[in-house]
Structure formats: C-alpha cells, structure tokens
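A protein chain is absent from this complex, but the other protein chains hold their places.
When the chains are written out, they are named A and B in that same order, and each has its own residue count from 1.
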Amino acid sequence: MPELILACGILLLVVVALFLRGKKTNLHALLTLAILTASIAYTFFSWAFYHTPVTLFGNMIHSDQFSCYFRILVDVATALTVLMAMRNKSLSEKFNSEFYTFLLGAVLGSHLLMMSTNLVMVFISLELLSISSYILAGYSFTKKGAEGSLKYFLFGSAASAIMLYGFSILFGITGTLEFTAGDFVNNLSANQSALVIVAAIMAFAGFLYKIAAAPMHIWAPDVYEGSPMPVIAFLSVVPKLAGIVVLAKMTTTFATTTVSFDWQLVMAVIAMLSIGIGNLSALWQNNAKRMMAYSSIAQSGFLLIGVVCLTSQSMQAFLFYSALYLAANYAVFISLQAFEKNSIDSIASFSGTGRSFLFLSVVLLGGLISLTGIPPTGGFTSKLFMFASLWASYEQTGKTVLLWLLIFGLLNTVVSLFYYLKIPYYAFLKSPNASLSPENTRFENFLAFILVVGILFLFIRPDFLMGWLNTINFVL
Amino acid sequence: MTHTLILSAILFATGLVTVIIKRNAIMVLIGIELMLNAANLNLIVFSRNNPSLSGQFLALFVIVVAVCEAAVGLAIVLRVYKYYQTSVPDQVHELKD
Partner (left out) sequence: MNLTEVALYAFEILAGAAALAILFVRNVFHAALLLIVCLTSLAGVFVIYNAEFIAVTQILVYAGGVLVLIIFGVMLSSRITGKPLLVSNQYLLPASFIGVLSTVIFIKLFSQQHFYQHPGAIPGNRISQTGIILMSDYVLPFEIAGILLLIALLGAAVIASSFNPKSNNGK
C-alpha cells in the first residue's frame, strides 16, 4: 500500500533529520521525492488490481480506482510542492526537514480520507490533514504567517467540532459508523426527520471548510497571504481534492436515503455561492496571492458541480477537471514564486515584466488562461465537460436549479476573465516602472513550461486522459 | 437518556457561543473543547449497549485528536503573542481585505 510507504517515509525523515541537523543539504527534499515517486509507482502498477474495489481493515477503508486516481494526483501535487520548496528561500533553513515531514503527514491524511468508509477514519484522517496544514500555513515564520495560521487553526477546529457533532447524531440515528454500509442507509431511510438533515449539514461543514467553499471560505485569503508560495499551492489543491472526494461519497449516501430532501439544491446553492463570492471578490484584489485565494474559492465551486450532479458522466468530468486544475494552478504558483523571488508580488508591480521575464510571463499567461477556461488550453475542455455533464443532468431531472447553476457558471467564466488577465495585462501592456536585475529562474521556467505543455496537449488530445478515465468503475 | 442529550445540546450551544463571543484565542480553544465534549457525550450515550463499542472508539480518538489540536493550537497562540503582544483575534489584523 502506498500509505505504508508514506507512513514509513515520515518516520524515516524524522530519523534522517536528526543526523543532518544544521547541515545545508537538499537530501530531505530528494528523499521526500523518492518516497512520493515510490507511492505513485505503487499506485500506478496496482491500478488493474483495484478494478474490483477492495475493502480493508474491517471495513475501515475502501480502495478502488477512483481513489487511486486521486491518490496519484495528490502525490504529483506534493512532488511539485517539494520541487517548489527546494527553490524557495523564504522557508526557514532551520526547520527544513520538518517541513517535508508535515507535507508527507498531510498527504497521508488526504490519502486515507479519500479511501475511508468509516466515520472514525474520516475524522482522524481529516484531522491529520488539518493539523499538518495548520503547521504548514505558519511556515514563513513571519508576523503575517503567525496570524494566518492562527486564523486557519481557530476556524478549522471549530468547523471540525461542528462536523463531529453532526457525526455523533448520525451515529445515534443509525447505530453504525460505516457510512457506506447497508445498516447506515437503511436506518437513515427509516427515520427521515429534520434532525437527519441538520446533522448531515453539520457534517458537511467540516469538508466545506477544507475545500474553502462559500459559507466557510473566510479563512482562505488571510491564510494564503501569510503562507509561503509552495504551501499555498499545496493548500489550494490537496485538501480541496480530498474534501470534495469525501463530500461526493457522503452526498451519495444521503441522496439515496433521505429522498424527501433535495440535496442537489443545497449543493447547487453552495456551488453558486462559491463561484459568485470567489469571482466577485477576486476582481478587487491588488495582491497576487489574495487574488489566487479568491480564485481557488471560485474553482472549488466549479469542482462542486461534479458533486451536484453525481452521475458517472459528471464524475468523469470532475476527474478530468481536477487534473487540469492541478496542472494550471501549479503552473501559476510556480511562476508566481519565480516572480516573488524578484520581489514582484502586488499586481501593479507586474508592470512591464513581459519584457524582462518574457518566458515566465508567457507561461503564467498559459496557466491563467487555463484557469479561466478559454481555448486553446485544457481548462476549456475541462469546463466544457463539466457544463456538458450539468446540462445532461438537467435534461434528465428537469430541475431548474441545475439550469441556473449552468447559466451562472458560464457568466462567471466571463467575469473571471477580468481578474485572471489582470496580471498579463500589466505584464505585457504596461511599461516597466523600475529596471530589475533578474534572478535565476531557469528551474521554475522549465517546471512551469512542462505543466503548460501538458495543459495544451490535453486541449488537443483530451481523449488521452479521458480514455483512461473511462476505464474507471464508478461505485462511490 | 433524554436528559443527557439535553446536557449535550447545552454543552454544544455553550461551546458555540464561547467561540463566537470571547475575544481571546485561548477562550476560543476552551469553547472548541466544550463542543468536542458535547459530541463525545452523544457518542457514549448512543453506544451504551453497543456490543461493537464503535461510538466509544470514536470518542476515544476524539480525545486523542483534541490533545493534538490543543498542543498545536497553543503553540500557534504563543507565537502570535510574541509577535503581537495579544491574543485577541480582532487586534491581530496585519492582513486585511
């Protein structure tokens, strides 16, 4: 199991850190990369084996191709984070090795979270993910970093306490903690009351917090502004994917049991709120990190469309969208980190960077266009699949809220154009206000370039990934 | 059994109100502990005669997690104290909208 590799990796890193204390070395990062590669390789080669889902540890976790796919995505995202962190000078030298330990802790948590079928596992792996993230969020060791991680911690613990209260009520009603088991479903359908709905909404609060969806999003801008760039990139992808996967699993359970209540409506409203609030607030931001925070709120709204529909077509669109979101987001954050090295962080200071950093600006433009969802990038294809699945679902059920979500999503794609293209506008069309002495960003150029090439490739040949996704067996 | 559930509802509401009204990070942490304990109380009441003891185990892991949260949380609070000389979340506002 890749989780075993990760768990041993955490211990190995702690021990190795003892021997390398005080030495300037990249060994921790390389070791982490090796661990992640081993985990990816293991998952990849056991792909065929999980065609029929496997239940492990007395129905604690459930391993299938759906979770394998997301485990690979999470590992790839973390590997990119490690590569970013190796090039980031603002990360404290002193606690270098611990940084990678916490990173692996968060990855282990998200792996288990995506596989868990038992509320005990959901809770403890969510907390492993959260506690590692609280620590990572404060890793810049500045005043702002301390404040960001305090806010993240206080809101996060309160959200997980509310979630736990929801779990405890659900346990009382069903008498079991295995939320995919037959007992849970049967007892819920036998007792459809207001309490079930209240408890389920409370249980969702914790996940909505993790993915920074609309009512629980207020922490995101502050945390993003105070954290170092690799951590932001990590936080905007890994907890988000893990949270939405669990949300999809739990919504499936509730949607099949409490038929009298319209879960699609709730999810659609949450998705619309996230998209709307994220996009409208992003328009007014002057700081690139804060802008990306609101952008990530809006993107989780788009990702939630997959959970709204819960058809196998929408799930495929969701898988495709996640991969593209990961690639585009990392391309943007890698180039932003390269710019930050040259002390360019507010949007106005991007003036004229198109001349001094031509290559980097073009790559950044590629990532941002893909996040907006206009051709010729894979972002366009992924949004197209998402909206197509939404339309199919609307035709199937005839619920007007789905149509509203579709129209709202399309409108907001246009709105997002204005803020995503703000940085390229400054970069290419404004004249530089000061001459900069460029620092070496060759590594970042290369890394972001590969991601952007991937994005462009998936526009030309989406069937390359889609064909693979078609083989996945969707039993949530 | 119902009177214990009433206690759990009261504990949860008290925790929630503490989190909202108290302008100090340590008090907010205390409120969170109250909410976690309300959930634990529910879990234990509901698994009173449960032969698989599942509710009790969730409660056990909640206690473990609460310790981790308190340790990390208080470390974060202390660091904020050192920077800002306060732990009133409202007075911590380097970051703004």
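Convention: a contact is a pair of C-beta atoms (placed from the backbone, for glycine too) under 8 Å apart; a residue touches a chain by one contact, two chains touch by 3 or more.
Values in this document were obtained by computation on a predicted structure and should not be read as measured data.
Listed residues A:Leu108, A:Leu235, A:Leu402 or A:Ile472: the one in touch with the omitted chain is A:Leu108.
For the options A:Ala34, A:Val54, A:Val198 or A:Leu429, the residue in contact with the chain missing from this view is A:Val198. Residues of chain B in touch with the missing chain: 2-7, 9-18, 20-24, 26-27, 29-31, 33-34, 37, 40-41, 44-53, 56-57, 59-61, 63-72, 74-79, 81-83, 85-87, 90, 94.
Even with one chain removed from view, chain A keeps its contact list with that chain: residues 7, 10-11, 14, 56-58, 60-61, 92, 94-95, 98, 101-102, 105, 108, 112, 120-121, 124-125, 127-128, 131-132, 134-135, 138, 141-144, 149, 172-175, 187, 191, 193-195, 198.
Keep in mind that, in the parts below, only the chains that are shown with their structure count from here on.
Those residues of chain A that touch chain B in the shared complex are 119-120, 123-124, 127, 131, 134-135, 138, 143-144, 146-151, 153-154, 157-158, 161-162, 164-165, 167-169, 171-172, 175-177, 221-222, 225-226.
The residues of chain B lying in touch with chain A in their complex are 12, 15-16, 19, 25, 28-29, 31-32, 35-36, 38-40, 42-43, 45-47, 50, 54-55, 57-58, 61-62, 64-65, 68-69, 72-73, 76-77, 79-80, 83-84, 89, 92-95, 97.
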